[in-house]
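A protein chain is absent from this complex, but the other protein chains hold their places.
So, chain A:
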Amino acid sequence: MTAPTVTSRKPPDAVSAGSSPKPAASGRGRNPREAVLALLFLVPGLAGLGVFVIFPLFQAVYLSTRGNDILGNPTRSVGLAHFAELFTPTFGGLLGQTFVFVLLVVVPGVLLPLAIAAPLTQRLPGMKIFRTAFALPFAYSASAASVVWLIMLNPGISPVNWALGLVGIPAPDWTTDPTWAMITVAGVTVWMVSGFNLLVISAGLAGVDEEILEAARIDGAGGLRQFFSIVLPMTSPSLFFAVVTTTLSALQALGQVQIITDGGPNGQTRTLVYSIFDNAFHNNNSNFGLASAQGLVLLVVGVLIATVQFGVLERRVHYR
């Protein structure tokens, strides 16, 4: 980021209305007016997050111990019954599917953009246009991407099936075959995240030190050796960023699952977030207690994954 050019140096007597004339801003000593102003500055953010993030967390804990009356209002206490439901094979399977989904998204969702971004760093004509074009999937919302891909895979039109047919591979039933449904939903998600990840990884690759590469070249390092010994370590911060953000967006994916398979076939593509949506809001199920308990599991899983990623992966990240 470049240093900004500051144009206006205001006359020294000008003191803007509302702000305290304080020469002590960077000096020592307390300035109560400044503290009050600081609190005023913090209030909008703290109020928004307090009312809609922090307080609801406590409410979620409360709700997770409640059952519903006929109208769906959480009233009677059911103790830890909802949490007991989390120690069942059904929920274990759901967690397993969630992890499979995250893996199926994160691994290709980071490697594919890397494989595309790496050649983009070469000084060849047209690379800028390629980079802009490859970022386009980033513009798609979950619902837009899902519906477009449903059309892409619709047997009557499918260009994908047509291309597979050219090489003699029979197309599977993408969304209804139990072994393929999860791969299809994950594939669409990979397509969605690849645009943003490509931007992030490209920025990281652009920062690779030219002189070090030159030195390696003189020492006789080949292209692959340069890539794995120099480029990859120097790009690791942006790769790490891509891994973390992709993991979180895969863990929280809802639109794709709901629109492409609606959790089916036979619950094969149910993930944790889909299950929260399903229990609480789908078909007026209104099982807010169970959904809240699952929401808390989602929070714990997210924090655990982030802790592991920061604890294990970040140690291997090379920061300059």
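Throughout what follows, contacts are C-beta pairs under 8 Å (C-beta built on N, C-alpha and C of every residue); 3 or more make two chains touch, one makes a residue touch a chain; residues count from 1.
Going forward, contacts and distances are computed from a predicted model.
The complex includes a chain that is not drawn, and of the options "Lactate utilization protein C", "Aspartate carbamoyltransferase", "Pyruvate synthase subunit PorD" or "Carbohydrate ABC transporter membrane protein 2 (CUT1 family)" the UniProt name matching it is "Carbohydrate ABC transporter membrane protein 2 (CUT1 family)". Checked against the hidden chain, the listed residues A:67, A:237 or A:264 yield one contact partner: A:237. Touching the chain that is not shown, out of A:135, A:183 or A:232: A:135 (per the contact rule at the top). Checked against the full complex, the one of A:79, A:119 or A:178 touching the unshown chain is A:119. Among A:75, A:229 or A:252, only A:252 touches the chain that is left out of the view.
Listed here are the chain A residues that touch the chain not shown: 1, 3-4, 6, 8-10, 12-23, 25-26, 30-31, 34-35, 37-39, 41-42, 44-49, 52-57, 59-60, 63, 74, 115-116, 119-124, 127-128, 130, 132-145, 147-152, 154, 156-159, 161-163, 191, 194-195, 199-200, 202-208, 210, 213, 223, 237-238, 241, 248, 251-252, 254-255, 259, 273, 276-277, 280-281, 288, 291-292, 295-296, 298-299, 302-303, 306, 319-320.
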